[in-house]
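Of the protein chains in this complex, one is absent; all others appear in place.
Note that the chains take the letters A, B and C in the order they are written out, and that residue 1 is the start of every chain.
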Amino acid sequence: MSEPVCLVIGAGAGIGGHVGKRFAKEGYHAVLCRRSDGAGLERLVQDIESEGGRATGYLLDASEPDTLEDRVVAIEAEIGPIEVVLFNLGAQIGNRSLAETSDKQFELGWRLATFGLFRVARAVCPAMEERGRGTILVTSATAAMRGNAGQHSHAAAMGGRRMLCQTLNAEFASKGIHVAHVLIDGAVDAPDTLGKLLGPERFEQLRAARGREKDGLMLPREMAETYLHIAKQHRSAWTHEIDLRAYSDTAWWNHG
Amino acid sequence: MSEPVCLVIGAGAGIGGHVGKRFAKEGYHAVLCRRSDGAGLERLVQDIESEGGRATGYLLDASEPDTLEDRVVAIEAEIGPIEVVLFNLGAQIGNRSLAETSDKQFELGWRLATFGLFRVARAVCPAMEERGRGTILVTSATAAMRGNAGQHSHAAAMGGRRMLCQTLNAEFASKGIHVAHVLIDGAVDAPDTLGKLLGPERFEQLRAARGREKDGLMLPREMAETYLHIAKQHRSAWTHEIDLRAYSDTAWWNHG
Amino acid sequence: MSEPVCLVIGAGAGIGGHVGKRFAKEGYHAVLCRRSDGAGLERLVQDIESEGGRATGYLLDASEPDTLEDRVVAIEAEIGPIEVVLFNLGAQIGNRSLAETSDKQFELGWRLATFGLFRVARAVCPAMEERGRGTILVTSATAAMRGNAGQHSHAAAMGGRRMLCQTLNAEFASKGIHVAHVLIDGAVDAPDTLGKLLGPERFEQLRAARGREKDGLMLPREMAETYLHIAKQHRSAWTHEIDLRAYSDTAWWNHG
Partner (left out) sequence: MSEPVCLVIGAGAGIGGHVGKRFAKEGYHAVLCRRSDGAGLERLVQDIESEGGRATGYLLDASEPDTLEDRVVAIEAEIGPIEVVLFNLGAQIGNRSLAETSDKQFELGWRLATFGLFRVARAVCPAMEERGRGTILVTSATAAMRGNAGQHSHAAAMGGRRMLCQTLNAEFASKGIHVAHVLIDGAVDAPDTLGKLLGPERFEQLRAARGREKDGLMLPREMAETYLHIAKQHRSAWTHEIDLRAYSDTAWWNHG
């Protein structure tokens, strides 16, 4: 068996899951990794399979050594070439004052969101370079562009990650590896992140309102189309940095 | 007759022409405007028609009063609703020292590239707003992001234009009008601009080399796919700023 | 008579006047230009002279041809070498929708704020280059960095001006001419601009409050210290872009 693989690191019910589904429809084997909630992961795999796609799920703690690296090796050996990676790990822990931000929290943000990407890229790039092609899609947040109050851990991690996307692009673009930094500038209609933040009741009230995106909620199913487009861009016209937000929302630079 | 229109301001044989063709394939009536070369314009219209598309061409001087405004009115009355505008006018005049840059040149850059977009947007937005939808795609250049030596006129015009894209987006996004700033960060394989700059012989030598984009030339046919994708994005996930460059090229921020 | 001149274009009672005063204390002959209010201009000149400084005032319409150029020639001939220029013309006309922004307004913003700087720079740079030194300080606004709703004219003018500062720096830094873009990110305690906007009563109420800057008002007398510092920087360590805001205010990128 050797199918082109789309590896999703951070495959919840929002962007990660929807991008996995979209690439599965396109013929990729979706390899879905997340830290916890095996049942949710299994549902995602079954959703894809029930629509005729191929998917495999793994629970994986990206903050632990070798987890990402070993998974990459096993996928290349057992499933197929990793053509696309979606690095979708967040590090948002809500707003905390400096005094309330512990060393451990600050470090964990970096370990997941910055160091995790570094490790995945180092693991997948050699095979991509040998094949002369590959795509690394990185979900990013407004905190990569500016540091708001209370975002010490998150903004430092995301700001570092954006620069890392640039260094990766600078080294690997000419070798056929396309790295794209996708800035999500708004709230995503994602049960596993926003849903947990708001609680089920408030989240459903929010979603039930007609025209969800009128409230500035971004629909991950629609966002996945842009992730796919970027992965399919011809190499003479690659996008490295792109933003996404709801029509009803305000760009981060316009607030105030 | 009332067909959805894709209006291209600056329809040469590069990005403008290819975007016109691509949208025509998608069912839009391509209305192609350029300042000169009626024969080239006619060829472009015929190309589109020979592939079963609808197209109309106009010669139009965007630096003259009322030209853009009158054309917009006539199109809405005679052809159909302008669903998409591609504003594709450049203002590159090559590198000139400050002493060698005349008032007239400096003003012309602004008049075409900045004021032209302002005028087109003011002409098309009322109808788009009434219809609750519309897309304005703006081809931009690296000079919108940084000012290199010798680029006084071009960079001032493009920098102003980028801010104008942001003010337009800030006013009109919530009304359903999608404004996108597409940063072209490299040389385009375009006979009417790069071709004229190099002369026919050198340009053909450059193009003849196998794997054109290896030299960093961006293929406008491929770029048009991204313009189309942006116009088709769901309104819950719109892109406002995106860059495009050849895989073999270096990002503007990496030089040096 | 040949005294080093600090030429202020836009010399009201705020930044322009205070920078003029500060440089006069430093030994420069302050040449103060503004469009109107000859009485206010005269007071400013007398203030400087009463403290033992040298100053001359001119009424000058920067939107008219040759006014800036002729003034530069006359100063160099009659007063002394223009060592420092403060370009302090604004183009803020308040928020206006696109429909309410006329061609004339849009053009005037550019003519004063962008084209005006181009003209002044082209007029002063040859003599500065010959002397191997000179400083051009440009007061800028947040609108140079992002385009808010209603700011079509202002943002386009300021965004173009920022790029122009970069092209000027790129051409002239190595020739000893220091161009600095000073981003004023907040409201200035300036009677001629903010004062007129608010009306005298509300403005005085605002100012009377103890610790004016607690309300985010920036004190132009204090800002002038930074303008002076930039002009005195050693050429091995020049600043090209700097921001200024009140401690009690929020950075433009943080709003929201």
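Following the convention adopted for this analysis, a residue touches a chain if its C-beta (ideal position, glycine included) is under 8 Å from a C-beta of that chain, and two chains touch if they have at least 3 such contacts.
The structure presented is a predicted model; accordingly, all values stated were derived computationally and were not measured.
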{"item": "Option touching the unshown chain, where C:Glu3, C:Glu26, C:Glu129 or C:Glu241 are the choices", "value": "C:Glu241"}
{"item": "Sole contact to the chain not displayed, among A:Ala143, A:Leu183 or A:Met218", "value": "A:Ala143"}
{"item": "Subunit B residues touching the omitted chain (full complex)", "value": "145-149, 250-256"}
{"item": "Touch residues of subunit C, complete complex, unshown partner", "value": "166, 169-170, 173-174, 176, 178, 189, 212-213, 217-219, 222-223, 225-226, 229, 233-251, 253-254"}
{"item": "Residue numbers in subunit A that touch the chain omitted from display", "value": "65, 97-99, 101, 103, 106-107, 110, 114-115, 118-119, 121-122, 125-126, 143-144, 146-152, 155-172"}
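Throughout what follows, only the chains that are shown with their structure count from here on.
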{"item": "Where subunit A and subunit B are represented by their mean Cα positions, the distance between them in whole Å", "value": "31"}
{"item": "Distance from the mean Cα position of subunit C to that of subunit B, given in whole angstrom", "value": "34"}
{"item": "Distance from subunit C to subunit A - Cα centre to Cα centre, in angstrom", "value": "45"}
{"item": "Multi-partner residues of subunit B (at least 2 other chains)", "value": "166, 169-170"}
